Each structure stands twice: as structure tokens, then as C-alpha cells.
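Shown here: the complex without one of its protein chains, the others still in place.
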Amino acid sequence: MLKYTIRRILGMIPMLFLISIVVFSLAKLMPGDSLSGEIDPANTDPQYIAEMRDKLGYNDPVHEQYLRWISNFMQGDFGKSTRYKIPASEIIAERMPNTIFLGLMSLLITYVFAFLMGSYAGRKPYTLGDNFISAFNYIGLALPSFIAGVFAIYIFAFNLGWFPSNGSVDISLEQGTLSYWISRFHHVLLPAIVLGALSTASYTQFLRNDIIENTRKDYVRTARAKGTPEHKIYRSHIMRNSIIPVVTFLGIDIGLLVSGAIITETIFTYPGIGQLFLSSVTQRDYPVLMAITMLLSFLTLFGNLIADILYGIVDPRIRLD
Amino acid sequence: MKKPLLWFAVLVMSMSAFLAACSGGEKSNTDDKKDNAANDSKPQDGGTMTYALDTEFKGLLNWNFYDTDGDDDIIQLFDDPLIDYDENLKAVPNIASWETEDNQNYTFTFKKGVKWHNGEELTVHDWVFALETIASIGGEHQRWSNVNTIEGAKEFNEGKADAISGLEAVDDYTIKIKFDKARVNNLENVWAYPLSRKEFESVAPKDMAASEQVRSKPVGTGPFKVSKVIPGESVELVRNEEYWKGKPHLEKIIVKVIDSSLTTGELKNGTVDMTPFHPTVLPEVEALNNVEVIRYPGLSYYYVGFKLGTYDGKKVNMNIKKYQNIKLRQAMLYAINREEWVAAFFSGLGKPVNRPLPTAHWIAADNGDMPVQYEFDVEKAKALLDEAGYKDTDADGFREDPNGKEFVVKFSHYATGNPTFEARAKALTQYWEEIGLKTKLQMVDVNLYYDQLEKDDPSLEVFFGGWGTGTDPDPLPLWGDDTVWNYPRWVNEEAQKLLEDAVDISVVGTDTEKRKQLYADWQKIFNEEVPALPILELDEVMAVNERVEGVIFDVSGPNSAHEWWVKQ
Amino acid sequence: MQVTTVKESQLKLKPVKSTSPWALARRKFLRNKLAMASLLFLIIVAILSFLAPYLTTQDIARINIGEMSLAPSGEHWLGTDKSGRDVFTRLLYGGRISLIVGISCTLLVILMGTVIGAMAGYFGGIIDSMLMRFTDFVLTFPFTVFVIVLNAVFFGKLNGLLVLILVISFLSWGSVARIVRSKILAEKENEYIMAAISIGCSPFKVIVKHLLPNVLSTIIVQGTILFATMIVVESGLSYLGFGVPAEIPSWGNMLSSANEPDVLQSKPWIWIPPALAITFTILAINFVGEGLKDALNPRSRR
Amino acid sequence: MMLNTGTVPQYPLLQVKHLKTYYPVKGGFFRRTIGNVKAVDDLSFEIEKGETLGLVGESGCGKSTAGRSIIRLMNATDGQVLFEGRDITKLNGKSLQAVRQDIQMIFQDPYASLNPMQMVGSIIGEPIKNYRKASGPSIKNEVLDLLNKVGLPDDAYFKYAHEFSGGQRQRIGIARALALKPKLIIADEPVSALDVSVQSQVLNLLKELQKEFNLTFLFIAHDLSVVKHMSDRIGVMYLGSMAEIADRNNLYSQPLHPYTKALISAIPIPDPRWKKERIILKGDVPSPFNPPAGCPFHPRCPEARPECSQLKPALKEVKPGHKVACHLY
Partner (left out) sequence: MSNLVHKEASLLEVKNLETAFSIDGAYYNAVDKVSFSIKPGQIVGVVGESGCGKSVLSLSIMQLLPKGNGEIRSGEITFEGVQLNQLSDTEMNRIRGRDISMIFQEPMTSLNPVFTIGYQLQEVLFNHMKISKGDARQKSIALLKSVGISRPEKLVDEYPHQLSGGMRQRVMIAMAIACQPKLLIADEPTTALDVTVQAQILELLKTIQEVNDMSIILITHDLGVIAEMCDEVLVMYAGRIIERSDAESLFYKPMHPYTELLLGAIPKMDEEAGMLSSIEGMVPSLKNMPETGCRFALRCPKVKPECSAVTPLLEEVEEGHSVSCILYETSMPRKGVKP
């Protein structure tokens, strides 16, 4: 397993290298001179602009610019945000905890609900409860997150006033106290539900169908023939097999969540990576933009690795070596 | 604040009320503002006020390093400038007062007992520190142009001198500054924001912007102290008990960022006490029972420009033919029902203007004195076009140019996420089509838009734009014959002379009336030639919960926050 | 073997009633009430959208300053938006764009995914590994991020709608290629494929005549899922301002007015119709997809 | 047709010489080949025109792979397949197409071997269309004729495979194989998926057809009694190579290879009075990925000797027409 993991991580390097070329090229292709962010816009002296261009290396051949960028990047220097005037890594580090918290909450909600609803519906298919859950699922699958987010704010934040409509925490609370965490939780709940709604619905459906399918498997019949009580058959034999695919989704979720956070964080004015990304695009903050894009690509690759490793852990038939 | 010009596109997106105004200082009440402080009893102490920004703040929380409105809004709650501006944008003493004989040598005197939040007293050395910090960074610092006019600043920057020779600290409270030459606007131009030596002495100038002293633990001399910063999200400020103008009433101010779509909802729920908002939501905000709208004159105006020439990096050349006909341009302004347009897209929060300056500025000439008034008049517009030879020769309902060729007005407007931009641009083209001008609308990404304008991209012919001006009234950087900001690329020798004379100390001396007259003459020429069609000047609005008292706004911004209070 | 003489009866032989798998699936689908109702709904939406210019005389582009932000009434069934344009009219036109983008992306994605997946799956070996490496590579791009960046790169340089469709499609075909490939790999193991080779069918014929019809059901089901996804993607990007150019009405663009403070709160007639249109369309597509999946699955009984 | 059997009578119809078919096994991150499954490992035999050679062995012994390698559904790694004296392992494109006309295959799974999307008429007519420019009606007549030959009604023409039972489907598969009038038919487990009563129908049909058209069969099956019933000669395969090959009666009455003996003794005889000495082998067939050194059978062989684990025995003729690969002989 360790050997496999190391090999996989090594295998990610060429992929990331290729992606970095794509990312760099795209940033170069983006309209608008990225200089405008780095040079005092009030200073129009052509000589000054030319000097700055030279100084910032915009006149170097493209491959040199790339090499400079990538070698800095690998040393953890993602460049300086043209908007915030501080290293992009610091900006990202500031926002990262919020996105991680949102992502974890969303995952938690997704898996808890999907597990509860999916196992109920799978065990009692075609009953009233199952139909209710199915109806919920269809709505969850059909309601895009941005619509769900807008509705959620309209209904739960404005009309009912149950949840705050923006931010990540009430600033007046002392960091680390219980009420601080409650406030964070209160702020993250609505966006987390919206972010997780789609996967909750699809995982529920998936789990349900998988349970129904596994119920018909030969080994379940074997277990019955052994005299194993029904509840134990569900708990061990069926569930153990049914959670295998759902667990492996966890890895893939990592990449998806952060992408999904772009919309959710924007709607809820939640200061995380997604919102940062979007504002970096509109403001042409290239260093931040490139760093986030690389980060998300890495997360996607990393998520795939996690998925494979989890698969190897939960399914004894898969051997990772 | 001294950044003389702001791109309007940025303004529109951020919709900050404080825009180019420089500070909050002692204000005398003016007639056109709603002052609810007078109605009620005595101010009460205590309480928390929540102030919402509808644009993200960058977190560069120091006058010397910030560059956006969001940060500005926060800084002025906790840091005071040395010089303030009154409702006519004339400089008035705040912490510092000054004397000058010749507009070259100034003596500034600081008030005693003004303390930084860290307990140190503010002295002239803090100002020197600020000026030297900027000078040591030089061209890469955006305020360099506000410092390099001081004698010896350039030498200091180049390392030829250990100190800026034009700065002479007489004692802790008195400083003499000598500028490289006499100018009418040396005072308005000079960088008048000190930097605490104690906080920053251990930080290299290059690293200051990223330091925690700027980003998370800023200090100032203002009525509130920053107690906590959540980057990009909110800032908590607490009362500065030792504020030199008196103890603030409010115990706490919370500044938070919300999406503009949430404005009315948050105001209604009382989770936001005070926030600027987009003009289009004015009716909704006014409809809220618990909120009052403070309206005050702004410093920005919108125009429709024509590309009349190109900029070669040094000079503006008026060498593009298509829109050279003045009658064509005038007709296009007559064709626009500006009253209706402003009512529709700015909820009436603006007035049509006939000159490229906001009324609030002291150099602005009286609108009524303008030679052409450009009242909405379709017939007049059509007549002008007929005169100019733009006639419909092929009976397709649209006019051809005097040579009988097809004439299409290519109109461009910047695009952001805001859907009303498209609508308001479209509405303008509809006015022009009414008078028989075929138009084509192009929405251009805002980041590209100003880039293309600067580079005279041929795809931009007629363009929508806006300027927000700062405290320095000089139109030369915008309309001079050697500046890239002159987007229409308009050159008129007479006008150019007027602008140059107005800042020439040998012509105007220290006589502001004479200076104003020169500007008025310039405005008349502009009014007749309309290289850009002035559309409107915008009023600023601020929504304030009615429990908040003592808040006053004028063109230079709000009054000092220590006077604000909430009913409990 | 001798060819015996043709009997009259043999020539007259005619198929009585089609029992082809497609016919069976069609029959099964027609019996599925929910799916049929959804299909009907989609057809109505499509007809209304595509006939919009004939159904309404309203000019979708004209700004009517006198009629801005009117609540629903007899004259304007769904009210007007902030530019005084009829919301109902725009909903129809918006549907047209959303459906066109959705369908074009779906078709392009299916086309690219199927060609690449089928080639990789059928030929295997080096072709397979090269194509799949490339697919992995494209799949590694975080979708939303790259759509936004790519769209920003091409913004204003080309026709916005076309760029959007191409960008979305280029970033989305990977999963289809993978599914088609694995399906082809599985199907290839079936002996009828070997039979087809052994009776002298060319690789092209094997793929087109034998493999594709048998993976078509998967592709169709995948297509419905994609169609729904693409409508979500289009409207989501437009909502964020990175999708269909603002001047073209689409459901996402219409919904983006919910970003405006007054609209979300006090003018719900402007944003709720496109929100519901998107939701119900996707719901209907999902139901049709489920129905198709059921109908095309030979094992399902119901 | 490119080959003319009449002029080369000295050649058997099919000669397989030292045929090897390996599948690469991929492993590791870069999916490199880390080894080979030696599905067929040095297999040799020949088939005379008009005879039926049975190929028997347990699952994984490579008999199906051998069949597929001959018809080039798989590419042989090494060795030769001489069809009418001509090596066809290296053929490509048109010449390969031409050879396939003479060799046809009947497949094991009556469900998977027919394209579910095709009408039966199209399934049977397709090979004709591929090789001959013929008009629709004439092809249709041929197809109807073939349907009659395999005992299916005319109206099957317009039906789809899913409307038929397993036995009928297998008849369709046989009709397809006959459509090109091939010289050699490889029948790969044609009855193993069928019930006994249906199996007998298909076996009878194959015998009739062989008689009628003088067909040559390579009959692959795991059921020794079925193979014996169908074949003139029988080859017994174990782990990719031939263990023994002989005339069917010889093989049955005087099996030489210990594996053949065990195989025959293991077959349950439907006769309760039949009491016989049963040879129970130990363990399972080893994996062809990692076959044992020496004689592949030696780990299970009750008569194994020391040299059996050293040297792989060659197939040698011990009696006329009876070859065996065993160190005992």
C-alpha cells in the first residue's frame, strides 16, 4: 500500500507538470495586461512602465517566464497577489480554513443523510418512506446549487430569519470559545447543505439501489441459509458491501467540493477559496488565480488517489501494489 | 486621499459612498443633508453598529498602502488624516494646520496630545517617516507622485541623500516643507498621512504592505481601534477612549462584507445598520420602515466619449474622422432623454450635467452658465443631423453619412456581472435610433475595456465612461493634450491653454477666484464641442438604520465616527 | 451447399410486428406514465421556446423605460424585468438559448466521448493508453475553474455562445469517453463481436454496426444525464456572469438578476420563473432519463 | 477464393505447429507488462479434411484460446498455423479476410454470440454480404435455406435473437457459421450452455450437417463424453499444451497420460452399477500465469517422477496415431 501510494504520488508529477503548462498558457492568454495590477495605475510615464515591464520580466521569452514561475511555485512561492499586495500563498492560507470547514461540514451532512436515508430506503424499498426519500432525491438532483442557494437565502435567511445569509462567523465572538464555534456552525450550515444537496441525493439513490441489488446476491442467500438473523444480514453482509462504492466517492468529492464551493461561497458571501477564485478572475489577479487552479488540479488528482486507496482498504478484492 | 482619479468602472462595481473623498473630519452641517441628530435628545453612549461593505476589502488597512474603497471605508474609522476637506473640497486643518507665503515653502503645526492607538504620541516625525518610506520605495509606490514634489525626495529615492532635504522638523509639533517649485496645488497634492514609527521601525519598507501591522493589527489615531480582522469578511473596531476629539459614543463598530444582493434583506432584518447601496435599489430601501436614506452629492460623473484621435505615448493627435462633426455629437446629446434615463437606471439619484465636472466641486461652473443646455429635444437633434448632412438617402429608416455611405454608431459599454449595464447602454442606443442613427451595441469585459480605451483599440468608437474626481480639481490629467487618460483624444489649443494657465502660479498666483474663472471658460469650450457627452453626475446614498444617530455625510464623506451613536 | 429454388412463400415473408429491442424499449417507455408526462412537458417547453418569435410580438431586446419592474398582470403574465421587458417573453427566448446550449453541448460531448471512448476501447493497446492518458489529463482539470478561465480567455474574441459551447464540451467529454470505453470493453468480450470479426467485418463495421448499437442505450441514458447537467452548467455559469453573453437572454442570465438586491427580495417575479423553469426542466429530463434507463434495460421487468 | 485445395492434397487441411499465445499481464502504475499468461504454450496438431478433431481439457487449459488463435481472433505469439499448407498467422487485411471465409466458428454462449440488435435474417445474411456482391432477394433465399437446414422456421427471419430459446439460438449461430460454406468449422464449446435434451438436438444437427456438407470440425469442449461422441480423434490439453492425442477409441480404452486417465475416470457415468477405480487428483489446475516448471501436470500427477519437475516432456508418438507428452513413455 505504501509503495503503491508513493508510486501514485510520483505519477502525479508529470500530470501536474502538464497542467502547470496549461495553466500558465491560459494565464498568458487571458485578456488584459496583468501589468495593470502590478504597476501604479496613476503613473503613466511610458519610461516607468517600460522599466517595470522589464523589471517584472514581461519582456522575457515565454519559456523563461514559465520556468521562473514554475520553479518559484515549487519552492512554495506562488507570486504576489496583484490585488492584495501580499504573497498569494498567504491569501490562500487565510481562506483555506473556511473552505475546508465548509467542505467538511458538507461532507458530513452528505454522508450522514445519504447513509440514513439510503439505508432506510434500501431496506424498505417501495414503501411510503422510500417514496418520500425518492421525491426528496429527485428534487435534490434537479435543483442546481445556485438556485437552491438563492431559494435558501430567500426563505431561511430573509423570510424566516433562521440562518445568517453571509459570512463565516460573528466577528464579535472570542475565537475558540463555544459560542464562537456555534456561530461558525450556524454560518456554515446553510451553504454546506446547499453544497452537499446534490451529492446527498445521488449518494442516497446510489446506496438504496446498491442495497437492493446486494439483497439479491447469492452470498445473502448463503447467510440466510446459515441461519443468520435478518438484521445482522443487513448490518454486516449487505451494508458492508454497499458502502464500498459510496466510500470511494469520498476521494472524488474532494476535488468536486472545492469546485462546487465557487458558486456556493459566492452566493453566501462566504470568504473561502471559491469566492477568492472568482474575484481573482474578475480582478485579473493572476498569481492567485494560477495558484488556485493548480491547487484544485492537485486536489483532483489527490482525490483520485484517495479514492483508489480507500477502495483498496474497503474492498479486499482490490490489491494495491 | 490623494489619488486624483479613479476609474469609474471600479467605482460602479464597488458603489462605495466614500469614494474619492479623503477623510472624515470635523464637519459643519450643510443644508442638503439629513441630520437626525438634531431631532433627538442627547447622544447615548454604548452599543454596537454594523456597517456593511458591498465589496470585498483587501485588508491593506493603512492609508499609506491601501488602494481600494473597501479598505478606505475601514481606515477612516480608525485613522485621522492631517488635513481635511470641507464640503467645497477646500483644504481645512485637521491635526495639522499650515502657513505659506509663496506656495513653495509651508510650515505645518500639529495639534498636541494626539495619540496613536499604541499609546505613542503623534509627532511630525511620524509624517517624515511616512514620506521617507514612500520615497524609499519610489516609483513602485502608488503615492510616489504625492511625495516626489518635495525638494530632495528624488535624491533620497536615488540614494544620493540620507534624508529628504525639503523636510525640516522644527520640533515635535512643527515641520517645514519645501517643495521643488511653487504650485497652486502643492498642499492638495502632498501626502498628508503619517505612519507610526514605533509600529513600523522594524519592517523594511518593501515588506510593510504585507506586514501584520497593516493587515491584521493596524493602528491609527482615529476614534476607533481595530480589535479583530477576519480577512475578506469582517473587521471589528472598538472605541478609542482617548480619542483626541472626544470619547466616541459607540462602543463597537463591526464592518462586514455582504453580497450586494443581500443589502435590503440585511437592512430589513436589522443585521446591518449602515451601508451604501446601488442606486437602483433606492425604492426598496426607502420602503423599509426602519431605515433612513442619507443622500449627498457625489464626485463622479458619466459621459459618452467619442474616439477622435490616438495617443502616441506623448501627445494626443486628433486624427480619427468619423465623429469629428460637432453637430453630430451635439445631436446625439440632444437625443437622449437624460431625466428619464437617470430616473430609470439610477432611481433619480443623479442630475444631468452639461460639463465634465461634478457640481460639488468648487471649480465647477454653474450649469446655467453653459452656452448649450442640451434639453431633450428630438426635433432639434434631427435638425442638427440634417444640417450636418446625415440624411436617410436609401430610405431604410436610418441616416447615411454626408457621403451617402452607411453610418453605424458603434457603441461600447463595459460589462461586469451587473445586468443593468446592458439595459442602460441599450436604452442609449434606442434614443439614437429614434433620431435615425443606426447603432450597434458592444458589451466589453470591464478588465479589457479600459485597456482597450488606453490603447485606442479601433473596436471602441463611441464609449461609455465615468470619472470620479478627487480633491484636487485639476482637469489637466484628464483632458490635457499629453495624457493617456484623455480617452476621447480631444485637442483644443484654446482649452489646453486655459487648463495650463489655471495651474500656473505665475498666472493665477494664490487667487482661487481667478483660477475658477479659467476653469469656467474651459468648461464652456467643452460644453460646445462635446468631445464627450456629459450625461449625469451621481448623488451618493447611504442607508442608515433609524436607531443610528449623529451620522452626517457631505461630498467629502461622513463626519467623524466618534459623533455617531445608537438609541438603546 | 446448394441453393434451393426460391419458394413463393419465402418471398412473401414479411415481418409481422417488430420485436426489435428498440421496439420493446419504446413500448416499455410508452407505458411509463411519469416519463411520458415529463417528455410531454419537455416537448411543450421546447415547442414554446422555439416558436417564441411566433408566439409573442414583444421585442425581447427593447428597453421600455415606462414599463420597468411591473408585477404580473393581464398584459404581462409574469411581469416585466428591470428593463421593462416582458418576463414571459424572455422566459421563452431564454429557454431557447438554454436548450440550444444544452443540446449542443450534449451532442458534442457525446460525439467526442463516443469517438474517443470507442477507439480506445476497441483498439486497445497503445491507442487505448494514449487516449486514456489524455482523457485523464482533461479530467484532472477542475471543471468549473477551467470553464471560467477558458471563457475569460476567449471572451470577446469569438462569438460568445459558440465559445461557451466549445469550452464546456471540451472539458466534459472525458467521463463519457471513459464510460463508453468501459462499455465497449465489456461488450467486446461478447462472442457476437468475435463472430462479427470472424465473418469478415472490417473494424469500422464492427464498431459502427455491432458495438455502437449495443452501447447506444448507455450513451442515450448518459445523454439525458448530460443534457440536464449541461443546462445546469450553462445557467450556473451565466448566473455567475461567465456564461452566455449578457445581451442574450438565457435562463441563467435571467436568474442572475437575483444578484441584484431589490430583485431577490422584492421582485420575485423576475427570478422565480427562470429558477422554476430550470428546475422543472431538469426534473423532467431526469424522469425521462430514468424512464429510458428502465426501458432500455432488458433485465428490468416493469 | 485464393486457395485451391484440389492442387495440394499432400497437406492436411489444418496444421498447428508449436503455437504459442500469451496474454500480457499489466501491472504497476505505468501499466507495464509484468508477465505473460501462457494460455497456449507450444501446441501442435493437425486436422485432415472431413474429420473431426476434439479438443478437450478443463477450464483455463487454453483450448478456447487455441481455437481463437487459429481463426485469428487472437494473434499468436509464436508458432505456425498452416491452413491448406499456408501459414496464416502473419496474414493481414484482405488476405486475412479471405482466409476467414474458409474458417468459421460456432461459439459457446448462445446468448452472447448473437447481436441482440440484429434480426436473425441479418445475422445469418451478414457474412454473405461481407464476401459477395449479391442482391437482397438472393441473399434472403440463401438465409431462408440455411434456416431450414438448421431446423428453424421461415418466420425466424424477421425475429430477434431474444425471442428464441438457447437451443434455437445455437442453431442460428450454426447457420451463420455455415453461410460462407467454410472448409473448417471451429466449434468452441457449442453445447456446454445447453440442457441435456437440447444438447442432444444440437449434437445431432452438427453430425447431420457434417455428413451432408462433408465438414471438417475442430470441436472444443470440456465434456469428454460429448467430445468422444462427436470426434474422430481427440486431443487432451493441459495448461496450454497437448498432453495426449489419439484416435477416440484408443484414447478412451487405452489412455496413456496420467492426466487423461484421471480425466476419464472422473467422468460420472449414468449407470449406478458402474463401479470403477476412480483416480482423484489433488488440488486445482495451476494458473497459466505461473505454470510449474517441467511437466505442467507433475504437481498433481499420481505417477510423477523426479525428472517430471525438470523437463517438459515433448509430444511423441508411442503408437501409430497415438501421441503423448509424458516421461513415462
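Chains here go by letter, A, B, C and D, matching the order in which they are written, and residues are numbered from 1 within each.
Just so it is clear, a residue touches a chain if its C-beta (ideal position, glycine included) is under 8 Å from a C-beta of that chain, and two chains touch if they have at least 3 such contacts.
Keep in mind it's a predicted model, so treat the numbers as computed, not measured.
Looking at the complex as a whole, the chain kept out of the display touches A, D. Only one residue from D:172, D:226, D:295 or D:308 touches the chain missing from this view: D:226. Touch with the chain that is not drawn comes from one residue among D:263, D:308 or D:326, which is D:263. On the side of chain D, the interface with the absent chain consists of residues 58-59, 165, 167, 195-201, 203-204, 207, 222-226, 228-230, 252, 262-274, 278, 280-281, 284-285, using the contact rule stated above. Annotation for chain A: contacts to the undisplayed chain at residues 216-219, 221-230, 236-237, 240-241, 244, 314-317.
The criterion applied here is as follows: only the chains that are shown with their structure count from here on.
The most centrally placed chain, judged by C-alpha centroids, is A.
Averaging Cα coordinates per chain places chain A and chain D 54 Å apart. Distance from the chain C centre to the chain D centre is 46 Å, each centre being the mean of its Cα atoms.
Chain contacts: chain C has residues 152, 155-156, 240-241, 258, 264-265 touching two or more partner chains.
Residue positions of chain D with contacts to 2 or more other chains are absent. The touching residues of chain D, when paired with chain C in their complex, are 31, 68, 71, 73, 97, 100-101, 103-105, 107-109, 112-117, 119, 126-127, 130-131, 137-138, 140-142, 144-145, 149, 154-155, 157-160, 162-163, 173, 176, 178-181, 213.
In the complex of the two chains, the chain C residues touching chain D come out as 1, 3-4, 6, 9-11, 13-16, 19-22, 129, 190-192, 194-201, 210, 213-214, 298.
Residues of chain C touching chain A in their complex: 136-137, 139-146, 148-150, 152-153, 155-157, 228, 232, 235-236, 239-242, 255, 258, 264-265, 268, 271, 275, 278-280, 282-283, 286-287.
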